[in-house]
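What follows is a single structure, and I will ask about it in a moment.
Every protein chain except one is present and positioned as in the full complex.
For reference, chains read A and B in written order, and residue numbers begin at 1 within each chain.
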Amino acid sequence: MAWQWFHRLGSPKWFYEKTTPWMPWLAFFSLLIIVGGSIVALGFAPTTVEQGNSYRIIYIHVPASIVAMAAYYVMALAGAVGLIWKMKLANVVMKVAAPIGAILTALALFTGAVWGKPTWGTYWVWDARLTSVLILFFLYLGVVALQGAFQDREMADKSSAILCLVGMVNIPIIYKSVDWWFTLHQPASLKFTSASTINSDLMVYLLLTMIAGFYLFFAWSLLAATRAEILARESKTQWVRALLHKPAEPTA
Amino acid sequence: MTDVSPQNLSLRHSLWAMFKRDMALVVRHRGELANPLVFFLLVLTMVPLGISPDPTVLSTLAPGMLWVVALLATLLSLDGLFRQDFDDGSLEQMVISPQPLYAMVVVKIIVHWLSTGLPLTLLTPLLGVMLALPSEGYLPLLLSLLLGTGSLSLIGAIGSALTVSLRKGGLLLSLIVMPLYVPVLIFGASSVKAAIEGFPYNAQLAVLGAMLAIAIILAPFAIAGALRISVNN
Partner (left out) sequence: MTFRFDSFADFIAMSGHGPYIWACYTALLIALVAIVIRPMMKTRSVRLEIKQQQNIALRRAEQKKRT
């Protein structure tokens, strides 16, 4: 039964038609959760004595970092599937995941840096977290740049898949190394959500909700981008032309 | 001269032939060999000029600077790793030959390391003197670079193979490869710093050795795959 799905996924057209009804729901719920969560985070969440209101930034920074990281694995997995099974759809997912991941990583970097100013006094502090996110950003940029460098689509997809896999293998090594380097230099590890800072259930639930909202938003945007890329790649086919353009009748 | 008909061409013979050919090319272009080394020397000269000639400042910077610039010099040499063979068509011959591409890739990287990583490593004691590296730092610097430059060649070759068919692949190559170099840099520089501060550095060297082992086993797969793609242009 599962294999049926797998084979059907080989057809971009089937995927496109199957996902069309999902889109409005995904959009609605993900935006609802993010917007709602933001309102709660801004106006209703409690704050800590040490950090005051700047803690509200965490409700963006942590979900963005988590989903940015997860997106890389989604991208690498898609690349692997595309490389091994030569599935068109998997290559499309890999390609579109990269810029989404890059934007989320940039958001995580920006919010992490801005959060640092009122908390520690500087916009940038070289701690393990921020440095790892910065390196993740470079990894994404590499994939985006490699995708754009090739004229031939198949070459672009295969090369990017290899790069994604190499990156995926390296990410745990990189993160562990950076972590080790910084514990060597800064014995006090700076945890955003240590026991001392979380002083209410609302904070935990809000954080979890925002993480869920970001994941949902990622799912929606990944699908939307995949659908758009499918239309672009299959633009010469009949079904795409029928979908996007009503052919005019030639004058008699 | 051994008979080179296909029946006699064992794997060992063909790899050795390739090794000799590439080394001969290196010797023939030995002017180009100097480029990364001169770069190494030049940039490290900039450090006292740009930051401070004070020996105490220099000695704190030295371990990291020596490693960072060694890394950059290796990056510089990567673009040419496969490019010549790609341009004159011999890379295509390598890819379609019956000999395993994995093995040929390993040979190519060994040649690359012998012509860049190893000379770089041997040059560093001299540059350590220029940067006021404390005496405890020399041995760990040599050992860490010896182990590390191998990994740098292997990881860098992945980037070279992915970008060899692109005209302006240089900057893209750096972007791809630099994040992957971070662990090697961290443990390499750390081993030198640890020695200077009086701590043992065996752990860092062991990690570098482990990275080299993993790289030598896994990287050629990625490199071979990338070469196959690049050649089918």
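Definition applied: a residue touches a chain if its C-beta (ideal position, glycine included) is under 8 Å from a C-beta of that chain, and two chains touch if they have at least 3 such contacts.
Just so it is clear, the structure is predicted and the values come from calculations on it, not from any experiment.
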{"item": "Shown chains touched by the chain that is not drawn here", "value": "A"}
{"item": "Interface residues of subunit A (partner: the chain not displayed)", "value": "34, 38, 40, 42-47, 52-54, 56-57, 60-61, 64, 96, 99-100, 103-104, 106-107, 110-111, 114-115, 117-118, 202, 217, 221, 224-225, 227-229, 231-232, 235, 240-241, 244-245, 247-248, 250-251"}
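Simple rule for what comes next: only the chains that are shown with their structure count from here on.
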{"item": "Whole-Å gap between the CA centroids of subunit A and subunit B", "value": "33"}
{"item": "Residues on subunit A engaged by subunit B in the complex (per definition of touch)", "value": "135, 138-139, 141-142, 145-146, 149-150, 152, 155, 158-159, 162-163, 165-167, 169-170, 173-174, 176-178, 180-181, 184"}
{"item": "Of all residues in subunit B, those that touch subunit A in their complex", "value": "158, 162-163, 165-166, 169, 172, 175-176, 178-180, 182-183, 186-187, 190, 211, 218, 222, 225-226, 229-230, 232-233"}
